[in-house]
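Rest of the complex left out; these chains stay put.
As written, the chains take the letters A, B and C, and residue 1 is the first residue of each chain.
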Amino acid sequence: MSIRKMIALHPNVHGHVNQLLSDAAHHLMYCARMCVSCADACAAEDMQMRDCIRSCLDCADVCEAAGKLAVRHTDSNDQVLRETLELCGRVCDSCAAVCEKYPHEHCRLCAQMCRECAEDCRNAAASVMEPA
Amino acid sequence: MSIRKMIALHPNVHGHVNQLLSDAAHHLMYCARMCVSCADACAAEDMQMRDCIRSCLDCADVCEAAGKLAVRHTDSNDQVLRETLELCGRVCDSCAAVCEKYPHEHCRLCAQMCRECAEDCRNAAASVMEPA
Amino acid sequence: MSIRKMIALHPNVHGHVNQLLSDAAHHLMYCARMCVSCADACAAEDMQMRDCIRSCLDCADVCEAAGKLAVRHTDSNDQVLRETLELCGRVCDSCAAVCEKYPHEHCRLCAQMCRECAEDCRNAAASVMEPA
């Protein structure tokens, strides 16, 4: 079960996977779901955490979109893909900064995931070439 | 049934709706669904339209994310919101340019929706103030 | 700007729109976004409303999925579509029941949308024929 293996089977890819992009696709999938989970956990805490609910839900939505774009390889949509990955990197960093304000372990884990995903998004964006 | 009316009831908004943002929220909801529909119609055409399937699905995903961010008003996440709207404007224009290459009425309607949504996204982004 | 008009342009539909299904597609799009908005408003209220945040987010996700299926007309996936609409009707009723416990206007409006959407889902499901 691997996103990379699936991408490798695409007829336009035929084994020549962009590793940085497939790493981002993998982490974007996890980060989107981790943020859904963290928002839900924040809603259950006794502490008032509405800024964290908000930023986690926003981050989940942007990661979800970016993660779907990152697995598509039919025709090409490189400028859209690159700019979406760049935005998503900034959104993940912004969400991490909110999670890092809180003492809960789910926030700490979510922030860590967001920071890794942000780094992957930036690397993947740089690997997607400018259109000629 | 109105997105604007719903947003007006948010405790942080209490009637003072950002009209440009609520217009964008409305069109983003429609544009996301129109793009899902256009991608599906393109897949059913006899003509080879894989670039349009790709760009419509990508645009649907980005509009979906931006449209969800645009209805949220808890705490604030203005920089993320503004940058997501700016990106979404570019993604909508890019999708419209692909749809405009094709003779089908569903592509023409989708392109028109994308152009309107792009304009709304830019206006809404400009209306979301820079953080101090 | 109309979901019905877009569906009518699908090559497999060519004007013969299932009105009950297109009504459901329209309301599912709105109900999904209303529930996102209500969950966000609930998170901003001083009152503890975590059950309403949960049920609105769940309802938004199921309506989002059902609403995308409802606009697709390529090939056919009728049994999946019918069962998804039936489920979504129950999920909307369940969410309405939670919203109806609360005094806030955004909950009242969301509950009303959910009840209408539930009815539309049931009618649309009944209109999608059993596979032979």
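Methods note: contacts are C-beta pairs under 8 Å (C-beta built on N, C-alpha and C of every residue); 3 or more make two chains touch, one makes a residue touch a chain.
Note that the structure is predicted; figures quoted are calculated from it, not measured.
*Asks:* Which total copy number does the whole complex reach if 3 copies are given here?
*Replies:* This complex, considered in full, is made up of 4 identical copies.
One rule holds for everything that comes next: only the chains that are shown with their structure count from here on.
*Asks:* By count of C-beta pairs in contact, what is the leading chain pair?
*Replies:* B-C
*Asks:* In whole angstrom, what separates the CA-based centres of subunit B and subunit C?
*Replies:* 19
*Asks:* Distance between subunit A and subunit C based on Cα centroids, please, to the nearest Å.
*Replies:* Distance between chain centres, rounded to whole Å: 27 Å.
*Asks:* Two or more other chains touching the same residue: where does that happen in subunit A?
*Replies:* In subunit A, the residues touching two or more other chains are 50, 53-54, 57.
*Asks:* Contact residues on subunit B for subunit A in the complex?
*Replies:* Going through subunit B, the ones touching subunit A are 50-51, 53-55, 57-58, 61-62, 64-65, 68-69, 72, 74-77, 79-81, 83-84, 87, 90-91, 94.
*Asks:* List the residues on subunit C that touch subunit A in their complex, please.
*Replies:* On the subunit C side, the touching residues are 40, 43-44, 50, 53-54, 57.
*Asks:* In their shared complex, at which residues does subunit B touch subunit C?
*Replies:* Touch list, subunit B to subunit C: 1, 3, 5-7, 9-12, 25, 27, 29-30, 33-34, 36-38, 40-41, 43-45, 64, 67-68, 71-75, 104-106, 109-110, 113, 116.
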